[in-house]
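All protein chains but one are shown in place.
Every chain is named by a letter (A and B) in the order it is written, and numbering of its residues begins at 1.
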Amino acid sequence: MQSQMKESDPILEVKNLFASTNNLPILKGVSLAVYPGEIHAIMGRNGCGKSTLSKIIAGHPSYNITDGDIKFSGENINALEPEERSQAGIFLGFQYPIEIPGVSNLEFLRVSTNARRKFLNKEELDTFDFEELVKEKLELVKMDQAFLSRSVNQGFSGGEKKRNEILQMALLEPKIAILDETDSGLDIDALRIVASGIKKISNAQTGIILITHYQRLLDEIEPNYVHVMADGQIIKTGGSDLALELEKKGYEWTDNFVKET
Amino acid sequence: MVNENLVKDVVKEPYKYGFVTDIETEKIAKGLNEDIVRLISQKKEEPKYLLDFRLKAFKKWQKMDEPDWAGLGYKQIDYQDIIYYSAPKQKEKISSLDEVDPKLLETFDKLGIPLTEQKKLTNVAVDAVFDSVSIATTFREELAEHGVIFCSISEAVKNHSNLIERYLGTVVPASDNYFAALNSAVFSDGSFVYIPKGVTCPMDLSSYFRINSGDSGQFERTLIIAEESSSVSYLEGCTAPMFDTNTLHAAVVELIALDDASIKYSTVQNWYAGDEDGVGGIFNFVTKRGKCLGKRSKISWSQVETGSAITWKYPSCLLLGEESVGEFYSVALTNNLQKADTGTKMIHIGPKTKSTIVSKGISAGNSINSYRGLVKMGTKAKGSRNYSQCDSMLIGDQASANTFPYIKSQQPNSEIEHEASTCRISEDQLFYLQSRGIEFEEAISMMVSGFCRDVFNQLPMEFAAEADKLLALKLEGSVG
Partner (left out) sequence: MEIIEKIKTNKLVENQTEIQKICLDKLQSSPLPNPKSELWRLSDKSKFSTFLDYSVNEKDLKFDTPYPKNSQNTIRLIIGENCQIKLIEDNYSIQQLSEHELDKYIKDQISCFDQNENWSDLLNLSLSCKKNILGLKINGSKIPPIEIFSHASCNSLNAKTLVILLEKNCDIQLLQVNLGKDNSSLSQSTFFFLEENSTLTHGVVSYGKNGSNLLNSLNVIQQKNSKYNLGSLHFKFNYARFEINIKQSEGNAKTNIKGMQITKKDEQISTYTKINFNGPNGFLDQINKSLADDKSHAIFEGSIIVPKIAQKTDASQLSRNLLLSDLAQIDTKPQLEIIADDVKCKHGATISQLNEEELFYMRTRGITLAEASKLQLSSYFQEIISFIPVSKDRWDLLDKILNEN
């Protein structure tokens, strides 16, 4: 676990978190702290609880926190609604972005961006100003303007959906971004676009959590910390070399850690 | 269409269960009145509460009108022209199977249900019902070791009266509908199953219903009770001889599942369907209903309906217990002038209840095949779900397929999804199979059984094979 002293306070702090859905325990005591400027990677097998952790931080209503705290900028956010968390600066990039037929992407992005701007006491943007802003951000993810007039994620390819997520992240300028398997299902070009998008957004004030199965995204973005999750717990934490070792030895290797703990 | 002549040349397999057993029977006079009801009760030496139950039902029945909403259009039934009690004559008390009239044993042998110790099916316990009475039940001792009670309902009235008094008529009240009321007044026999707490019934239980006499109706009654954490798989088979008159079969089946109990009820119904011109055949007007009383209880109906001139049945589930589950898997095949109106009712009352409906209707000849169902989410059925799928296959341009789903919701936090489609066997598919060397008839039956796969998969092994064969048989000569 992280023991060294940090100069500032963590952006996000998860303390001994237990959570369940339909009375089924999923998280069994997760602790994690992300300081400004840090990039964390969480790895682990399917079903180990990585995605659940990200959803709980974002406030998904299907999960119950049974014990522990989630603190954002020092405040406990256990009871906040998902939109309040987003407005405050928590961003979740979905593994499977939801298709919303009939709701225009542009309108969705504008309402969402304005909700965040309002929170930051920034002026809300009208359609024209917003279009200017979006155009600029579209560059970042190499997306065509035509995406804006379509329904949210509807009929988007896997890569387009993920780039749409990064676009939203760019617009919302979160303090912490949790990207749940943003790399899965991407070809190498799309992966580079996504990676460079993430890099442009990350800075000394923001924190990023990358949830992933594979090394290849971490080749593009080097994390400060790598956590390995199994059965609802973080079983090992290390530097970026841990990911490399994991890639080499496979998850069987981590099974031993479980036994140890 | 393809190979029309070939199809017509195929020899039509006659209804092979159409024989009559020549046996001396004890019948009471035709007709129905209060005295007949009393007589039936008296013959069965019933306690007073049961006689009262019958008389009450009879009074209600007299006040009810025969339903006509299904538009089945059958000839008026003369209820005074039916014999309500008919039993093969045999010795007063039978202590073992060896004392059963050999003619009866032979009959069941011929039907493929051997009952004697030497020949009986190894993994299924059978209760054989002949006209109004239960003839024999196999494997009783083995079952008794596990505390499982499997016997005729008449016997249960004598030996397990407390259970009968407590549960009979609690799922299907006597006044539920016209035919249930009639059954409640005059039911003669049927099967009773009781699975005690925590017991998984060691073998499948099966009732085999045989109508032999042409002028008596059959009104059997089945009651299955599964106590906490128990489970049972029950199979039901039916055949009848060929008569040119219509015979009425109005059964009532009640299932009760307590906490964590599961009941699987499978039917292969092959009553005589009448001839090609629609003469004769059974009127199969049946009320089947299960009550998921307990938490996480489960009742699963699967049925293959191929017989009867008219079938009118809706095996249903009342989902009361939290997280209880109801299922209905059905194949209904109609040919010639048969009419089948079947489906289910899934009544979601408790929270987080779940139901699945898969119905496959195949109509050939001049038959009418309808799915009629109800899915209801009550105000307290929070978090409940239903999924229904009803497919029809039409063979020939004279058959008709109808779908009447009725969906009602009073609970926003619940989901109902219904899908239905109609298809036929395409010439392209046929040609493809034939070009691979598969015979025409074989190709048809392959496609039909493929169409029914989702349902057959739900049937117990021995039934699935039988159902497949049955469909192939019934379809012969229907494609042209």
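Here is the rule we use: contacts are C-beta pairs under 8 Å (C-beta built on N, C-alpha and C of every residue); 3 or more make two chains touch, one makes a residue touch a chain.
Predicted, not measured: the structure shown is a model, and the values here were computed from it.
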Quiz item: Of the listed residues A:Arg116, A:Lys137, A:Arg163 or A:His227, which contacts the missing chain in the full complex?
Solution: A:Arg116
Quiz item: Taking the entire complex into account, which one of B:Arg166, B:Lys408 or B:Arg453 touches the absent chain?
Solution: B:Lys408
Quiz item: Taking the full complex into account, what residues of chain B touch the chain not shown?
Solution: 377, 379, 392, 394-424
Quiz prompt | Interface with the unshown chain - residue positions in chain A | solution = 58-62, 81-83, 85-87, 91-92, 94, 97-98, 100-103, 107-108, 111-112, 115-116, 119, 151, 168, 172
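Throughout what follows, only the chains that are shown with their structure count from here on.
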Quiz item: Between chain A and chain B, what is the gap in Å from one C-alpha centre to the other?
Solution: 55
